[in-house]
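Complex shown without one protein chain; remaining protein chains in place.
So, chain A:
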Amino acid sequence: MIRFLVKRILLTVPTFIALIFLVFVAIRLVPGDPVEVRVGEHGISPERLALLRHELGLDQPVWKQFLDYLWQLGHGDFGRSLSTSNSVLGEFFTLFPATLELAAAGMLLAVVLGIPMGVVAAVKRGSIFDQGLMGLSVAGYSMPIFWWGLLLIMLVAERWGLAPVSGRLDFVRFDYDTPTGFMLIDSLLSGEDGAFVDALRHLMLPAIVLGTIPLAVIARMTRSSMLEVLSEDYVRTARAKGLSPFRVVGLHALRNALIPVVTVIGLMTGTLLAGAVLTETIFSWPGVGKWLIDAISRRDYPALEGGIILISALVILVNLVVDLVYGVINPRILHGR
């Protein structure tokens, strides 16, 4: 177990170096550098341009810049944002809880609804419920996120007034410290009346929008995996033991059927963390997705590089956790190693 962990972590080191290199080169291939973007259309004297570039180290050859950056990273220094002069690490972790909260809520919704829906569809295959659900899941999967988000804002928020349009909290009504950055937790800690409900209401629509695609994928995946497992010999054995259908399906079959579903959940959690760019933009959700998009348009090299590296680290971490969860669900995987 420990050996497996150490091996997995060591294997991520080359992945990281390759990743940093890719990000580093790709951003420099985009026309325009931070100085040019900041100068904009006003123009600048060539001497001043050269001076600014020298200050930022942009006059060095790219390989030198890369090595310098690696050296800097090696000391745990992600640098400062060129646009705000704040430390990249600080900015990232100020915004990250918002993204994490949204991703967790969306994923929770998708898992809690998707797995039971898939199981019921598989058990009642061919029924109206099954056909309806699979039709809906195609719709959910292929629906453009921005359209779905706007539709919900128009109907649920505007017409019915059931949820706020944007943001994480009604800052006109509430004002309190946010020590954890997770609005749901902070609102509870604040002790302010109604703050938690308000935070929850703000989270509702973005979570639904973000969770829609994972929900569709998880429901389909669970259904097909379950259909396969239900015809396995060991499910017949479980029935032959005289166990209740609930136990046969919910324990003996589901435990096996979950293995591919967990993979999908892991992969999707990764993409959700990488910033639900569209969802965050539609709902003005102050998370890292929106921050990264801004960093690209400002050619904010340190923010972009740092942000992508941090997110990648998180995605790799999630995948590691998924691998460990496999082992818990299916002992064959751990013993096989």
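As a working rule, contacts are C-beta pairs under 8 Å (C-beta built on N, C-alpha and C of every residue); 3 or more make two chains touch, one makes a residue touch a chain; residues count from 1.
We adopt the following convention: contacts and distances are computed from a predicted model.
Matching "Aldehyde dehydrogenase", "Tol-Pal system protein TolB", "ABC transporter ATP-binding protein" or "RsbT antagonist protein RsbS" against the UniProt entry of the left-out chain gives the name "ABC transporter ATP-binding protein". The omitted chain makes contact with just one of the residues A:N86, A:T237, A:T271 or A:S284: A:T237.
Annotation for chain A: contacts to the undisplayed chain at residues 232-234, 236-244, 252, 255-256, 329-332, 335.
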